[in-house]
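Note that one protein chain of the assembly has been removed; the remaining protein chains are unaltered in position.
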Amino acid sequence: MVLNIGPQHPSTHGVLRLKVVTDGEIVSDITPIIGYLHRCFEKHCENSTYEQVIPYTDRCDYIASMNNNFGYVVAMEELMEIKVPERVEYIRVIMAELNRIASHLLALGTYGLDVGAFTPFLYMFRDRERILDIFELTCGARLLYNYMWVGGVSHDLPVGFVETVYNFLDYFEPKVQEYNDILTFNKIFIERTADVGVLLPEVAISFGVSGPNLRGSGVKWDIRKDEPYSIYERFDFDVPVGQGLVGTMGDCWDRFYVRVLEMIESTKILRQALKDIPANGDVHQALPKKIRPPKGSIYRRTESPRGDLGYYIISDGSPQPYRLKMRSPAFTALSVLNEISRGWMLSDVIAVLGSLDIVLGEIDR
Amino acid sequence: MTDNQEQLIQEAVEKALQGDMDAVNNIEDRVTRSKAKAALVKAKREAAKTSAEPSSEDKSEESATESKPAPLSLNQKIAGIIASQFPGTVDEESSSETHIQLQPAKWFDVAQYLRDDPACLFDSLQCVTGVDLGEESELEVRYNLHSMTHRHAVEIRIECARNNPKVPSVETVWHIGDWFERETYDMFGIEFEGHRDLRRILLPDDWEGWPLRKDYEVQETYHGIVVPKVKEGWE
Amino acid sequence: MIKYLATIWETVTTLLTGMGVTWRHMVAIRRDNVTLQYPEERWPRPERDIGFDHNKYNVIRSRLHVDIDDCIGCLKCERVCPVDCIKIDTVKVLNRGADIPNIRHKGITSFGTKKALVVTRFDIDMTECCYCNLCVYPCPEECIYMTGGPNAEKHDIDYEFSEYDRNDLIYRFAKKVSDEDVTNATTETQEVTD
Partner (left out) sequence: MTVDQLIDWFPISATWPGLTFLLAVLICAVPVFLFIAVYALVVIYGELKISSFMQDKVGPMGQGVGLHAWRWGLLQPVADALKLILKEDIIPASADKKLFILAPFIVFIGAFIAFSALPFSQTLIIADMNIGVFYILAVSSLGVIGLIMAGWSSNNKWSLYGAMRSAAQIISYEIPAALSIIAVIMLTSTMSMQGIIQYQSGFIWGFLPNWLIFNNPFTFVAFFIFFISGVAECNRTPFDIPEAESELVAGAFTEYSGMRYAFFFLSEYANMFVVAGVAATAFLGGWQSPIPGIFNSPAWGLWWFMSKTMFLIFVMIWFRWTFPRLRVDQLMSACWKGFTPIALVNIFGVGIWYLTLG
């Protein structure tokens, strides 16, 4: 029987249609059909100037838009060889890590929903709201910020920002233990996710999967550590890797638990960054008046909560990018869905789709 | 413009170059002051260009490989390996330090070789970018390869004609190639031979034209719906 | 057999810890209730000064507002807007900086620059605006800002601007003046006022 888990479905994390061929409950083939949310991001970028592209990068992966900005801005600064003041680097790392925690909270919460647990979703969203309040404090917006510019940031940190983030961190760390109590080590949750959708490391690499999905399969690859950009080499944090505590290595539970551990790592980075952020320094100092990068091309990857977020920018000296390609991690994660959920039951397809943590805005661009 | 104004600007610009800006600022007439400033900026830019020239060559190695001690040699090494294995595929003159230019002909075997050769071990295809090099010039596909074990990356570019662009598909070498190539086909119309089911991935299947080409015009209506939505009372 | 009993034991204990968590939340509802009773309790607005040189400047992405008297029609905001949702038409004035009373045109802006253009049309389509704040930065007169922007005390911050009709969301800031008033105000020779 061909079943359409259609574009309008409670658990497809966006506008995605899965054509599922099933006999009885067992799924034999899945073809994801995407493109419902295609907003011609790359065509828009070719007709807008370099600073106008930033609000568009926000809207690709709308759950982690700080990291999208960060990726674009790091690529541009390397193309134009701009050196950004210390304070801006620290502000950017703080914002990116806060956004990573917020994005992981959303991923874990909606995954609880896919598996049927309502309450953890609301606990995690309550904590995510606190991070959004911090963002609203800094740049006024809660979800799509247009905060990081090429060469600096739009606003300096507000008065009392560091204390607010410290309060949040003290509030947040015990909460992670609460999520573990109610969801991670819940036997029904383990039953639903252990040994389901096992992703082997070689399959993951050849499918270009990256980020928590790849680390869940045991491959220790994190761009913040292996190809350090900005000032990530100053912070010591370790890269959590799936060990198969419950089921085999690389199953849904591992991907879930890697995200939980990654949130704790992000709090470690935040504490170190907050400790030695330089107090003074004008954030607008390195902002170029007119962004006209020299002719040439660059491909730069950064670590977004979903994986390797790559920007391939080709500039021909004019204020508008000649060609801008965004390599989206969720795009590759979705391509592996068919490979790992063949032969499982219908409710497992939903569980595997949730564990891959895809965002359709980024897949369709 | 009177000559004393000109010579006033001249000496104001020299003084400003040595550092004291007030010579330019206290010219009371607005017009000459703005001209002086413009002249000053032009002078500064020439100065900057001459100084920047010598430093730009050595910094432009492949950005993602600064972890390798000898950045320049990686591309040469890989290009050398390819040239030795598949003579005649690498055209030297157009591959610069950051990328390797290849002929589309034997690209599939080169890709296979790049993945399996112990020296390269490029096991992950990071990104496939289609590029339209200009109104009437060719199209180009750029592959960014990365090796998880050696932790090094390289960029390979393949040009193909504009009228019927053909590039061999590497979908069987790296599985993600399947979707990347479908997207490049969807946006540029580059045929990837040997691809399992080459059809549009993002746009609806019966969409005419290749959107990201430079000479692309949006079709008027799609199934009767006017494509460029114009709001009334706005223009 | 032991494994069978172990899974039962593990199931019972983990389920009970989960129930314990929800019980604690249920019992402590008065302490950590999160919801806001909307019409009575409103969302607190970030009232604070972020240390900019403007007085009491706080950054908030609510509704765009334009002090039309300060607008010199330089079209910078129109050019920088990524979604082109700002439309401005201007007409040249005979002599710079002169007030034209019958079309309520003020010659000097609050920053003291003399205006050379009459802004006949300044429309912002808030349905297309993407709240990216890019138009606020380049404005030389700082006349376009999100309410609660640089001169926050003139307009208090409001974020409830939903309308029943979509066209009401197109804000027209230019002064309501008929076209021929504008043409004859700016074309016939005027005696120099200053």
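Letters A, B and C mark the chains as written, and numbering starts fresh at 1 in each.
Everything below uses one rule, namely that contacts are C-beta pairs under 8 Å (C-beta built on N, C-alpha and C of every residue); 3 or more make two chains touch, one makes a residue touch a chain.
Since the model is a prediction, treat every value here as computed from it, not as a measurement.
For the chain that does not appear, the touching partners among the shown chains are A, C. What subunit C contributes to its contact with the hidden chain is residues 8, 15, 18-19, 21-23, 25-26, 29, 32-35, 37-40.
For subunit A, the list of residues touching the undisplayed chain reads 1, 3, 9-11, 25, 112-119, 122-123, 126, 182-183, 186, 188-189, 191-192, 345-348, 350.
The criterion applied here is as follows: only the chains that are shown with their structure count from here on.
The mean-CA centres of subunit A and subunit B are about 25 angstrom from one another, to the nearest whole unit. Subunit B and subunit C have centres, each the mean of its CA atoms, that are 37 Å apart.
Separating the centre of subunit A from that of subunit C, both taken as means of CA atoms, is a distance of 28 Å. The part of subunit B that touches subunit A in the complex is made up of residues 59-60, 63-64, 67, 98, 123-127, 129-132, 142, 144, 148, 151, 155, 174-176, 178-180, 187, 200-204, 211-212.
Partner subunit B is touched in their complex by these residues of subunit A: 34-35, 38, 40, 42-43, 46, 78, 81, 203, 205-208, 219, 221, 226-227, 296-301, 308, 310, 312, 314, 323, 325, 327, 331-332, 335, 339, 364-365. Residues 7, 10-11, 14-15, 17-18, 20-22, 25, 34, 46, 48-52, 58-61, 80-82, 130-134, 137, 146 of subunit C touch subunit A in their complex.
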